[in-house]
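Got a structure for you, questions after.
Heads up, one of the protein chains got dropped from this complex, but the rest are sitting where they should.
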Amino acid sequence: MTTNTITKKSRVPDFLPVGKLNKFVRWESFLVIILFGVCVLNSFLSPYFLDPWNLSDATFNFTEKALIALPMALLIIAREIDISVAAIIALSSTIMGLIAAQGAPLYLVVVTGVIVGGMCGLCNGLLVTRFNIPSIVVTIGTMSLFRGISYIILGDEVLKDYPDGFDFLGQGYVYWVVSFEFLTFIVFALVFYWLLHKSIFGRRTFAIGNNPDAAYYSGISVNRHKLILFVLVGLMSGVAAVLLTSRLGSTRPSIAMGWELSIITMVVLGGVSILGGSGTIGGVVLAVILMGMVTFGMGLVNIPGIVMTIIVGLMLMFVVSLPVLISMYKAKRQR
Amino acid sequence: MSEGSPIFRLEGVSKLFPGVKALDQVNLNLYPGKVTALIGENGAGKSTLVKTMTGIYQPDGGDIIFDGQSTRFSSPQDSHKLGITAIHQETVLFDNLSVAENVFLGNYPRKHGVFVDWQAMFDNAQEILISINADIDPKANLGGLSIGQKHMVAIARALSIDAKVVVLDEPTAALSHHEIQELYELVDQLKSEGKAILFITHKFDEIFRIADYYTVFRDGRYIGEGKIKDTNEAALVEMMVARSIEDTYPKLEAEIGDVVLDVTSLSHPTEFTDINLTLRKGEILGIYGLVGSGRTEAMQALFGASYNVSGQIRIDGEVVSINSPAEAIQYGIVYVPEERQKQGIVLELPIYQNISLPQLPSLSKRASVDLDDELTLARRFGERLQVKTSSWNEQVGNLSGGNQQKVVIAKWLATNPKVIILDEPTKGIDIGSKAAVHTFMSELVQLGLSVIMVSSELPEVLGMSDRIMVMSEGRLVGELGREDATPEQVVTLATGGVVS
Partner (left out) sequence: MKQFLTNSREGFLALVVVVMFFAIGLIAKNFVTISNAVSIFNDTSILIILALGQMLVIITRCIDLSVAANVAFTGMLVAMTNNAYPELSVVVLIALALGVGALLGAINGVFVWLLKVPSIVITLGTMSVYRGMTFLISDGNWINSHQMSEAFIDFPRALVFGMPVLGWLAIIFILAAYLLLRFSEWGRNFYSAGGNPTAAFYSGVNVGKVQFYSFLVSGTLSGLCGYLWVSRFAVAYVDVANGFELQVVAACVIGGVSILGGLGSVFGVVMGALFIGVVNNALPVIGVSPFWQMAISGAVIIAAVIANSRSGKNKGRIILRDRSQAQPPVAAK
């Protein structure tokens, strides 16, 4: 046995020459095909679909959510979840509205919005890591708390006074049809792609998501890593709050109600395993665009938005059941 | 066999897991009123056998014969109904429920046919607990009990039904000397009640104390059986390992140098107290202790993986404070855990990513991982440990247990450590890989590393160590040199006895 290995000094290849089709690559190509189908269908439904300005308009209905879906993907890969994100938007938007009403300059309003988001994320992260409480419970609590604080501050008031130039962030165009919002999304998508797939941080995220114990025993500070992830989600919720507030031009406590669902759906639809450990930013971006296009197409044929929630819900249920159904089918065929 | 016919038999039973034949056509006979000892090393398939007998696993081949009838268990409930009951190695009880309910769960006493009769449950539980000399309040929450007490509850549970076959899977592993004596009395009592008992162990003193018959397994295969009175320890060892101890442990001479690691009065509020040890360059220090003796906990404390630890650790003479594995790795202490799949490796990630995990910062430029450097590292250490794989991108989960262990060791070797702690390094891996791990240990110390090897396999400890320290009940109870250590001495110390 041992002599065999000494004489047979064949080199082990780094990667197998015929790569087994990675299941996430397959999932992404599946998303691309569906997306293509939706676009073709949409262009049949309405001659206005392929108009660049229309397409650009369509991006507004998903970019803010998509900005949060990016860090949320990392968080879910690391086996945690944050359902307080929409409430963070509400709180951050409220605080921005308050200081803007006091006459704060543009930069201060923006920075405050992002920082309030970051602080909320820090609060979630500390509760989860210091007290070892499941993140779902913590964020159910902070979800009420953050939005509740908005209600305490605003009640049924609406804030509308913002500094000059604030409207550009959510409504302006950088070049031709490329809106500032969409550009922001593209930039952050690239940043998070690098973060998850190229950086040390991403490697550690996958290791933690697949086996937190082994990651810890390999010298990774699991708690600190998770804390950073929660802060990232908070910061990006703050960014989304800035863009959304600017786009709407007003703040009320009920802003972004129910967004956490569509954001989590985007992430899961993008192929991120809800149990943690696997997923890609590419998949999430595709899922985001797919959901945007479906919503847009339904708007073209005047289907009410609530039907979209049914479709989103069904998609979510289907997508999470799919792996199980496939493995059941395989097991049956083996017998 | 003149003592009547067996009440429970296995004939040619096999159980397959992906890539492993856990049981390969094994036989077993259990006789009423007799104790049969099932003997085998770790990984011989003993625990799989228990789970197959109790309906947790379904066999892939062979026959289960109960009372002369061939049966199939499709769930644990089926075997339970026939009166087959097991006390599993890991406690499978409910911390949130009362002691009485733990005893009767799945088999509640009823009132009017439907309602759970709590009064009867408490009374019956009390009765059973008294009959086994366990002073435990049946109304207490199980979560507040000690391990030993939980064990007694598990035994009470097994006795709550009119059992015909009782399986005890390494029942003494976590018990104190005193508790073990009580357990023996209990087994004698069960025998006199005519129950057939399967006693799983790898301690020889126990076998000769209580067993009537023996059956030996090795690597998932049935080797032989017979009456205890017709055999002796040497013969059993021969059957168990099929080789003598000397030629399997390739201990090479290494030059022993200065003290690398010096630990003084390392203590933990509940797990261990006052651990003092020194480790020299080029030395293999064996630590022997039973499950629950605090050996793993003490090693994890050295590695910074536990809280509330007091004491002093010096590395190369300098006092260091280690509060996390990350810090331990920086100081050159690494730990190959016993729970390999839980703590050692990330099964879902490829080999090269597992090997590079502890030192990603040194393999990256501006926080981006450099794939070339990473693969070079993986290749270098993977080849050195002779990991058998088709590609360095293979998922670790697809490798055999032995090769997974090699990946863990490769990962740590790549960090260039001073001290490597191996906790049960050969648990559950095949004989070929075992030998490779042992050979490699010898090579490591020749290169000037220091090794602490924690093991509950006597031959391994005796065969590989320069010095042996024995732990019992959270304390170091003795130290023996390589030349003067005998199996008897080590076992006596570990079970709380005194060596003259």
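By letter and in written order, the chains are A and B; residue numbering begins at 1 in each of them.
As a working rule, contacts are C-beta pairs under 8 Å (C-beta built on N, C-alpha and C of every residue); 3 or more make two chains touch, one makes a residue touch a chain.
Keep in mind that this is a model prediction, so the values were computed, not measured.
A.B. asks: May I ask which residue of A:N42, A:T265, A:S278 or A:T295 touches the chain that does not appear here?
C.D. replies: A:T265
A.B. asks: Touch as defined at the start, partner being the missing chain; which of A:I33, A:A101 or A:I136 qualifies?
C.D. replies: Going through A:I33, A:A101 or A:I136 one by one, A:I136 is the residue touching the chain not shown.
A.B. asks: Quick one: say which of B:G148, B:G224 or B:P250 touches the chain that got left out.
C.D. replies: B:G148
A.B. asks: Tell me which stretches of subunit A touch the chain missing from the display.
C.D. replies: Here the touching residues of subunit A are 81, 127, 131-134, 136-138, 140-149, 151-152, 154-156, 253, 261, 264-265, 268, 274-275, 304, 306-307, 309-310, 312-314, 316-317, 320-321, 324-325.
A.B. asks: Considering the whole complex, not just the chains shown, which residues of subunit B touch the missing one?
C.D. replies: Residues of subunit B in contact with the hidden chain: 54, 56, 75-77, 80, 88, 92-97, 101, 105-106, 108, 114-116, 118, 143-144, 146-148, 176-178, 269-273, 292, 294, 297, 472-475, 477-480, 489, 493, 496-499.
Just so we're on the same page, only the chains that are shown with their structure count from here on.
A.B. asks: Take the average of all CA coordinates in subunit A, do the same for subunit B, and state the distance between these two points in whole angstrom.
C.D. replies: 43
A.B. asks: Which stretch or stretches of subunit B touch subunit A in the complex?
C.D. replies: 303, 305, 324-326, 328-329, 335, 337, 339, 342-349, 352-353, 356-358, 360-361, 364, 367-369, 375, 379, 382-383, 386-394, 411, 432, 435-436
A.B. asks: What residues of subunit A sit close enough to touch subunit B in their complex?
C.D. replies: 1-2, 5, 12-16, 194, 198-201, 203-204, 206-207, 210-211, 213-221, 277-278
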